[in-house]
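Inspection log for the structure reproduced underneath, given as structure tokens.
Left out: one protein chain. Kept in place: all the others.
For chain A:
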């Protein structure tokens, strides 16, 4: 019923909230509830709903994890202005538990979406593209890499 909230050593207030208990559960619950909402709003099959959730999740997480740089606060004096959120978490250390969890979630979503649509095209194409981009963006070798200068600084 009660969980212990241990203060972290992360000084970056943009990412330290991710180290507290309950974040993973909230993330999974948000995905589940958005699937229910999509099902009730559009009245589509459950497979289409999972595909919509998967693609929306792709757009949202790409925008906030891998596109937006810096922090929403001004008083850390811009030391993180060149780093995306993904590059900031856990102080840049690769392959931590949080990063592994965040890499697994889009893959699991992809599997659910493609299974419930029976691997039909064109949904399969878009799902595969989405999961490919997301997983490649989370590789340790892609830390601070900007392909073709996309999203690089001025």
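Details
The rule is short, and it goes like this: a residue touches a chain if its C-beta (ideal position, glycine included) is under 8 Å from a C-beta of that chain, and two chains touch if they have at least 3 such contacts; residues count from 1.
Keep in mind that, in the parts below, contacts and distances are computed from a predicted model.
Matching "Sorting nexin-2", "Shikimate O-hydroxycinnamoyltransferase", "Trifunctional enzyme subunit alpha, mitochondrial" or "Serine palmitoyltransferase 2" against the UniProt entry of the left-out chain gives the name "Serine palmitoyltransferase 2". Residue in contact with the omitted chain (choice from A:6, A:95 or A:145): A:6.
For chain A, the residues in touch with the chain missing from this view are 1-11, 13, 16-17, 20-23, 25-26, 29-30, 68-75, 77-78, 81.
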